[in-house]
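The complex appears here minus one protein chain, its other protein chains still in place.
Order of writing sets the chain letters: A and B. Residues in each chain are counted from 1.
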Amino acid sequence: MVIHPHPSRGRIVRREGVPFRSNSKGVKLDPSALLEVTGGLDVGVLAALHDESILDAAQFDKATVIALAQAAALLETTDFSMRKPLDGKVVVTAFFEASTRTRLSFESAVLRLDGKVLSVPDGRVTGVQKGESIQDIGEMLNTYGDAVVMRHPETSALDEIRRNLTAPLINAGNGSGQHPTQALLDWYALLKWRPRLADPVCPPDQRVHLGIIGTPGSMRAVNSFVQLALLFEGAVDRMTIISEMADPLGATLTERTKDSKIPIDVTNDIQKVLTDLDVIYMNSIAFLGDDYKTLDSRYKVDANSTLKPGSVIMHPLARRDELDTSLDSTAHNLYFAQAAGAVFIRQAILIAILGRSGAIADALQR
Amino acid sequence: MVIHPHPSRGRIVRREGVPFRSNSKGVKLDPSALLEVTGGLDVGVLAALHDESILDAAQFDKATVIALAQAAALLETTDFSMRKPLDGKVVVTAFFEASTRTRLSFESAVLRLDGKVLSVPDGRVTGVQKGESIQDIGEMLNTYGDAVVMRHPETSALDEIRRNLTAPLINAGNGSGQHPTQALLDWYALLKWRPRLADPVCPPDQRVHLGIIGTPGSMRAVNSFVQLALLFEGAVDRMTIISEMADPLGATLTERTKDSKIPIDVTNDIQKVLTDLDVIYMNSIAFLGDDYKTLDSRYKVDANSTLKPGSVIMHPLARRDELDTSLDSTAHNLYFAQAAGAVFIRQAILIAILGRSGAIADALQR
Partner (left out) sequence: MVIHPHPSRGRIVRREGVPFRSNSKGVKLDPSALLEVTGGLDVGVLAALHDESILDAAQFDKATVIALAQAAALLETTDFSMRKPLDGKVVVTAFFEASTRTRLSFESAVLRLDGKVLSVPDGRVTGVQKGESIQDIGEMLNTYGDAVVMRHPETSALDEIRRNLTAPLINAGNGSGQHPTQALLDWYALLKWRPRLADPVCPPDQRVHLGIIGTPGSMRAVNSFVQLALLFEGAVDRMTIISEMADPLGATLTERTKDSKIPIDVTNDIQKVLTDLDVIYMNSIAFLGDDYKTLDSRYKVDANSTLKPGSVIMHPLARRDELDTSLDSTAHNLYFAQAAGAVFIRQAILIAILGRSGAIADALQR
């Protein structure tokens, strides 16, 4: 694997204070330790992503997840401002379903690396107004940008835009399908929290029992999260899905989990497993339908819940009532630190697919 | 004509692979040959556009159309990324009528040349909400940008904004008026397809019969296209307007075509002329009213139509049913290549009016 050196010249400086700018409350994560595990960052793994699209969490192997997380850790602890790793690159953010949080995190990622952003904050209002098809929009974007980040309410939109789009595509959420970059940022947070989860043999006292509230089969962020969890056999001791549904995994995910060595069980009462969970992954009530109020006692946690000491709560945000603000100032709040890593993991992804991994290689050598 | 050298210094590199990034389907156009006709690009013609507004296709002479197309060809085949021709310039895109396609092509044009964009994606929602007049908006934009690109549903908005606006204005479509940059990109595609159309004396076998579906008198893109076609006497053999309307050209265009040596005729059945047309210019059904379904057999072409061998179909896009997707993979599809040139012709226009033609002159000397 040849990694081209980055043409621009400039200082690379370790940032004073780690991390760069932290979350205001909850667990503070230091990215430094993550850079040391698995023998350090293998830039070749990043370089192999050049011109690749990011569509489905299932496309990643464990080495890629770890390399992207380590690249994010390097970006979070390094001042790249004089280096301009995405100089000359244009990234289109095409959001046919509004999401300020995801859109801005991608756009901040691009701008902080000196790339340019072409923004479509609300594609429903504009492009589709004239009845334009997603395929035609894909053809249009070929000459407008070097990569396209798309969110769309239809699961099928991903395949449709790729019929004509030749630029690499990043799926930022497609209907009830996938949200792979959310899963990468989730695992970036988990790996900063417990770097040894990345080890080929994770020490027993570092292994985790994951509790997942929701239905991975129909909720894209949870689905993608579970997909990546399956890569961490030996580190994930067990997964418990907390759901009312008879088949919360759905057909595709059931097929994929079939051969996993990680035991997966389902319960409809979080209180039964609460004291054993190391990680509780929540999601917005919005995607659970309108049943939430009646499920209250069985699904809700707050600062008074009997959580396992040292356990953490994750949430992709934005939240509604399901994630109680009383948890914000507790040591169980990993969700603010999780969100604070979003820009860096997306920078790592963009650098890799836009062929600028050389900037990462250069930074490693200082 | 003094052309100031561009102050910034940097590499200018011919791009590997021509063109830079092509359309996915249909005719692929190589811009190189266009650079050789008419003795090559006359940068003085571009430089004369400094501080000029682009309002109406009727403002151009043939030399300017050709010079802008040749500059676009140079931009399409050259890597300007280290050169930053629009460094320090701010372009405002003020869209009071939503158009993702046109807005993004201008914004991509600016960003790829290292200019900055101030974007008003949907002016109806914002500026006008407080009842602000277009004149007052023009006064406001004087200090915000170095040039303004405006689209507006009212034909009169162009005159209104110019009452106070002192910065150069680019008309990106005004009601049923003009869309001059669309016409320039249309002719950029035609000139790449048949460079000899630019010759003072076009060889007979290169001359074209243009078929135009629609009513140029009330459809701005078609109107502007016809205006530029009138400059190419001796290259355009004939124009046929295919329309239901008694007077599809309207008063202004009838006046302008009166002295042209190009014969213009009108028919209400495309099938009568289909096998003789070299170029078929279509437009969105949206502007044809709600009669389309009943006109189907007389106005519709698809992959099964008996098109002249070597003939091409153009369309400003976005399309509806009038442009059948069965044509996409045929050699008649010029519309994808046409769209793929949008960014480059708009770059040429912006470089010229913002006084950076020196960057083009420098690139020619390599």
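Methods note: a contact is a pair of C-beta atoms (placed from the backbone, for glycine too) under 8 Å apart; a residue touches a chain by one contact, two chains touch by 3 or more.
Remember, predicted model here, so these are calculated numbers, not experimental data.
The hidden chain makes contact, of the residues B:D42, B:D79 or B:D136, with B:D136.
Only one of the listed residues, A:T100, A:Q206 or A:T275, touches the absent chain: A:T100.
Within the complete assembly, A:A340 is the residue of A:I262, A:V279, A:L327 or A:A340 that touches the hidden chain.
Where chain B meets the omitted chain, the residues involved are 87-88, 90, 92, 116, 118-121, 123, 125-127, 129-132, 135-137, 139-145, 164-167. Contact between chain A and the absent chain runs through residues 20-25, 81-82, 98-101, 103-105, 107-108, 111-112, 119, 121-122, 284, 286, 317-320, 325, 336, 339-340, 342-343.
Criterion: only the chains that are shown with their structure count from here on.
Note: centroid distance chain A to chain B, computed from Cα atoms, is 41 Å.
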